[in-house]
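With one protein chain withheld, the remaining protein chains of the complex are depicted in position.
Right after this comes chain A.
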Amino acid sequence: MDFFTAYREGQLAGAYHRVPALLADLAPAELARAGRLLAQLDVNDDEATVIRVAITGHGTLSPLVPSLTAEVARHGLRLRPTVGDFGGYLTELSDPDSAIYRAGAELTLCVLDAEAIFAEVPVPWRPADVRAALDEKLSILDKLASIFEANSKGTLVLNTLPLPHRFTAQLVDHRSRAELGALWREANARLLRFGEQHPGVLVIDLEPLLAEGIPVEDPRLAVYAKMHLSAELLARYAREIGHLARGAAGRTKKCLVLDLDGTVWGGILGEDGHDGIEVAEGHHGEAFRAFQRVVKQIGSQGVLLAVVSKNDLEPVRRALTENPAMTLGENDFVRIIANWQPKHDNLRQLAADLNLGVDAFAFVDDSTLECGLVRDQLPGVAVLPVTGDPALHVGTLLADGWFDVRELTVEDRARVDKYREELSRKDFLDSFDSIEQYLAELGVRVRFAPATEAELPRVSQLTLRTNQFNLTTRRLQLPEVRELAGDPAWHVLAIRSGDRFGENGLVGVVFARRGGNSLHLDNFVLSCRVFSRGIERACLSALLHHARENGITEVFGSYRPTAKNGKVADFYPRYGFTALPEPGEFRHDLGEIVAVPPHVELDFGGALQ
């Protein structure tokens, strides 16, 4: 059944989880139409995560709302938009009491276009006039960005300004035309660097989107309706915002799972042999090599790569190690599963091995049948069918920014090795009779200390990415983390761990707030990589003992259930907290405190003095 039929028949109210699959294959124009209908759908707040987006900018931006509604719905999110007044961005962003600020949005979009500059240029004009207008506008935007950062915990999204031909062509001499082109791009480059000075600002580069062949504007709509960016461009921009929204909601994919025959290489391994498949030369070989290069590039940035293929394991290993023309090698993958089991079973097993949810997977396959089966059995997996020409594989893989994050941390670059170490730990575990014996030999070291400035990006990332051991699932962007870390009433305590196999890096964080004689644990987050080693117990024990020594008489903890964090629902009661009448609230009287597990070597210098 298609989206529109399901909508007409009233099947979507109460079934928002079906929406992403129904929207998956819609063309851009149909997506906007679906967005208009979705905006009118009655959805309970507990049925879908709400993402608040405030929209301001220059010109008429109305097509943005339906497009955004659909784009965030593609990721299972529900849009709550706040739209500013026409052309009101200067006053709205400079007034911390405006509706744009009051929306408390995760994302605030300030959409700008070339007309915002040319409206302030005299007629006739020379490139120097445009330069002056650009300089002035950039300096205002810089101030607005500072005001925004001081008054909002969310992210301000700016965009580069496309330069339509109708402006360059007004200069009849090529020398001036080149000068305009150069100073315009210099201004855009300065805009793109805004993020370096303003951690709360992101800039979307519209140029690569326009390079896909989208018109900048529709002349009639520009003149009569003051819509200076075409509906197509706004829709394409909305798709990028959808990816940001997915990240802000903690739904970035973490693992790219690849089929092999027809996906990573041409031909059939079982028939063509490990040196007969197409991986480098010839037309098809070139296409597969291009795809492998992109996969390797993505893998280098902290995305886990894995294989799930219907093949025998040994020939797959040989292809990945002995074929000299292969770009990807066995070591690029955190796990290679080659067998004849159904792929959805393999994906479930892979998720268990990596301690991830299957919805952290993007799965690429050239078989329509396999794609359909996975989509049907595991709706949380992003299925990317590469069913056509292999030259199009790269586009399919990259179209939806599945792995986009705000910024990379040191941990990201080392992630594949960490997971590989983790699999060694599993093998090590299998050699012991009891978990206690295993842990005793594992040599767990934990360092628990106030987070340093350099650690704050990773702390933010942990709150954004961690779903299972995340007691309140309060997602914090970097500016919010920085604010808490700088607030004397708050304590942002980072957990680092390591063991005989190596360092795990920064794996957890505790947010605590002191008020008089009490301490409130606002959140406790631990990466799924290091579950079940007593790390959380060690840190909680140390913190409770330390609180008692520093004159604190009671410690409160909160738990907010989500679809993902059920396994920590009893975290506080398990360690001696009693449940309060309000659901999800717990209190510890600091009478009897759980001990640090003997197998953990803990380094905690205190934090509350």
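Rule of thumb we're sticking to: contacts are C-beta pairs under 8 Å (C-beta built on N, C-alpha and C of every residue); 3 or more make two chains touch, one makes a residue touch a chain; residues count from 1.
In this text, contacts and distances are computed from a predicted model.
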Options "Acyl carrier protein", "ABC transporter permease", "Transketolase" or "Winged helix-turn-helix transcriptional regulator": UniProt name of the undisplayed chain: "Acyl carrier protein"
Touching the absent chain when the full complex is considered, from A:Arg18, A:Arg36, A:Arg375 or A:Arg587: A:Arg36
Touch criterion as defined above, residue of A:Thr60, A:Thr473 or A:Ser497 at the omitted chain: A:Thr60
Of A:Leu156, A:Ala231, A:Val295 or A:Val334, the one touching the omitted chain in the full complex: A:Ala231
Contact footprint on chain A, counting only the chain that is left out: 4, 7-8, 33, 36-37, 40, 60, 62-63, 220-221, 224-225, 227, 231
